[in-house]
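Shown here: the complex without one of its protein chains, the others still in place.
The letters A, B and C name the chains in turn, as written, and every chain counts its residues from 1.
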Amino acid sequence: MSAITGHFSYWVTVFLMVAGLYIIISRTNLLKKLIGLAILQTSVYLLYIAPGKLIGGTAPIIADGFSSYSNPLPHVLILTAIVVGVATLALGLALVVRIREAYGTIEEDEILGQED
Amino acid sequence: MLEHLPALQVVLPLVAAPLIVLARHRGFAWLATTAVSYLCLVIAILLASRVMEGGAVSYAIGNWPPPWGIEYRVDALSSFVLVLVALTASFVAPYAHRSIAAEVPAERHYILYAMYCLCLAGLLGITITGDAFNVFVFLEISSLAMYVLIALGKRRKALVAAYQYMLMGTVGATFYVIGVGLLYLMTGTLNLADMAERLRAVEDVRPVLAALAFITVGIGLKLALFPLHQWLPNAYAYAPSMVTAFLAATATKVSVYVLLRFYFGVFDPSALFERLPMREVFIALSVAAMLSASLVAFYEQDVKRLFAWSSVAQIGYITLGIGLDNQASLTGSITHLLNHGVTKGAIFVLLGAVALRSGAISVSVASLSGLGRRMPLTAFGLVIAGLSLVGIPGTAGFISKWYLIVGALERGMWWVVAVIVGASIIAVGYVWRVVEAAYLHPAQGATPVRHEAPAGMLAAALGMVILCVYFGIETSFSVGAARDAALLLLGGAR
Amino acid sequence: MKDDIILRVVAKLLMPFMLVFALYVQFHGDYGPGGGFQAGVIAAAAIIFYAIIFGLAAGQVLAPDWLVETMLAAGVLLYAGVGLAGIALGGNYLDYFVLDADSVTGQHRGIFWVEAGVGCTVAGVMLKLFYMFAGRSRDAEDA
Partner (left out) sequence: MAVTVVAMVLQRNLFGVVVLFSIYSFLMATVLVALDAVDVAMTEAAVGAGISTVLLLGALHLTGGTEAKPLQRPLLPLALSVAVGAMLVYGMQGLPAFSDPQAPIHSHVAPRYLQEGMKETGIPNIVTAVLASYRGFDTLGETAVVFTAGIGVIALLRRHRRKGK
């Protein structure tokens, strides 16, 4: 039982990752693929942050009266990851907009069907 | 000042980019880019000589001792890759001036140069850092810059190529983060050296194996490891010429470096290669890449795509050395990073010159006819670089293939030797198609007028061609440093 | 949405508070959650909000394009510059200890400027992104 509950957050991670990856591979719409990518990236957040939590601990802001804090390092890493994620998303969207203007569609198979 | 070289190596191009954006001036942008590229080369060479004399250099950023702070670590392997990246940059930057003018609208030039600086900073940062997460951050800097650079290509297909590369590259980077996350959960540290030490004490190997798988696939996507190479031919073919040259010579090579670093520096390589059939997998994938991509190249009509496929094959050679996993083969692999980087860089730089003069949006093999008359020096350069690609003795390509063959023989794998030779013969085939078109086919239309590329471009291009020969004859730096690096990876001295 | 008086009034009222809140998040990041990145996003959001209600042109009067473009470069320079200051004062790169005689004050100073750099770039980029996407659609409609 503890193998299930003890790793609950991991199961969420796995589920999100599979869903994100599935969207990326299976969809032909370029915009939808980007959303899949965003979900894939968010799946990582839980993988890092959940293990840093200590039950009974508090957010890592030092204050009197608390002695047990959750691990701050994953938070820092994921902050960076979020920022990188939104940067990638913005760039991807810009590309999609340009592709749409150049090809008149954002369906991958239709684009690949068009000759140059 | 000298002790700050590791930091300056990365910070200089990183600072140049916002300065260029602030100035918004084409001439300044080019000057700054070129100056920074040369400075980086000087720094890289100084660092390499320091490493050769006194062993690895460690630099604690923010003066926080590792593993709490981020450590920069220059050793035999990373200094070698730094030299490769900076060397290519210093040839491509002066060349860019004319090439870009012809291919990209003028108001985007300064952006392109800023992106180029960021990309350079990213690649150098990946190489020099000793911190697993810092690798990811700089990987993203270089990748985002790269996507933009590709998308600036002239044809609309460049956009799609950039999008595809972005999708696969980001999935790769995310996999890498997952892999690093697993390792972090098992060791509690992000510093690579510290991680390697603490990983030995880890009893449960399952997360480590999963991390290995994720990092392999993630970085494999980035370095176009067969069969994860789909993005590469399009990206190379549709990017602006100078971008292709820079990308082909450096980006995949730096990814290979990351893979080497993790395999031999973090995971315990002996346990790794004993427990899993990694060796067999790598050899099989490499062989498949070498043969299939070479064959595709042989039938390709577009010259840039032809050499892009040839890159997929050449990456096969490099990963083959990892799969063979002995000192000779690793020396071969690492030397090939440099030799192939220089060779491919030279080829794409020359093709850029051809594209500039032909004015067409793409260069097909047929359109090369009469090139020997029109642009004799360029055509001659292509022949030399092509020979180096094939691996004719006296050129750079020969040296690294020689070590790979020695490595295969040490393992007693005769059939691998046969594949190396076979793939080289196919390479003779596709290089010959180019040579044949350039020299033997009569030019279409009127008598060809001699019209070489501008002097600056030609000088840079021929400089790289000379390097192809230089590294084929004078091997004390390339092979010497690569051997040190291989020893380091296999746990020897230095 | 330009004509809705309630929206206009609310927007005008909210704007300064959002900007002040951004500043609070920026400088209070040492003691509570927040920091340069979050502050940058909030500041950008305030202006985006304004621009959505009063139109893109009005937003660009508030934060003109050249300013935004300068901001996004200046932030990175500021950050990297703090690092170089560390070298100039005899420490390592990004070494805050040497920024003041007292190392803790030095740390404080370093973190303050670095966060300011982050906030500057992030606000600039987020605004720029919005301008780019919104400006694009306006052009597309005209065409």
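Here is the rule we go by: contacts are C-beta pairs under 8 Å (C-beta built on N, C-alpha and C of every residue); 3 or more make two chains touch, one makes a residue touch a chain.
Being a predicted model, the structure only gives us computed values, none of them experimental.
Could you list, sorted by label, every displayed chain in contact with the chain left out?
A, B, C
Give the residue, chosen from C:Gly34, C:Gly59 or C:Gly91, that touches the chain omitted from the document.
That would be C:Gly34, which touches the missing chain.
Of B:Ala210, B:Ala288, B:Ile392 or B:Val417, which sits in contact with the chain we cannot see?
B:Ala210
Applying the definition given at the start, please give the residues of chain A touching the unseen chain.
These residues of chain A touch the chain that is not shown: 2-3, 5-10, 12-19, 21-23, 25-29, 31-32, 35, 38-39, 42, 45-46, 49-55, 57-63, 69-80, 82-91, 93-98, 100, 105-107, 110.
By the contact criterion defined above, which parts of chain B meet the unshown chain? Give residue numbers in ascending order.
Looking at chain B, the ones touching the missing chain are residues 14, 17-18, 21, 61-62, 64, 67-70, 105, 107-108, 111-112, 114-115, 118, 121, 125, 131, 133-134, 137-138, 140-141, 144-145, 147-148, 151-152, 178, 182, 184-190, 198, 204-211, 213-214.
Give me the chain C residues in contact with the hidden chain, please.
29-35, 37-38, 41-42, 44-45, 48, 69, 72-73, 75-76, 79-80, 83, 93-94, 96, 103-105, 107-108, 110-111, 114-115, 117-118, 121-122, 124-126, 128-130, 132-137, 139-140
To be clear about the criterion, only the chains that are shown with their structure count from here on.
Quick check: more C-beta contact pairs at A-C or at B-C?
Of the two interfaces, A-C and B-C, more C-beta pairs touch across B-C.
Which integer distance in Å separates the CA centroid of chain A from that of chain B?
One centre to the other, that is 28 Å.
When the centre of a chain is set as the mean of its C-alpha atoms, what distance in Å lies between chain A and chain C?
24
Between chain B and chain C, what is the separation of their C-alpha centroids in Å?
Roughly 36 Å separates the two chain centres.
Residues of chain A touching 2+ other chains?
Where chain A is concerned, no single residue meets two or more other chains.
Where on chain A does chain C make contact in their complex?
Interface residues on chain A, with respect to chain C: 59, 61, 79, 83, 90, 93-94, 97.
Under the stated contact criterion, what part of chain C meets chain B in this complex?
Within the complex, chain C contacts chain B at residues 69-70, 72-74, 76-77, 80-81, 83-84, 86-87, 91-97.
Which residues of chain B touch chain C in the complex?
So the residues of chain B in touch with chain C come to 4, 7-8, 11, 14-15, 17-19, 21-22, 59-63.
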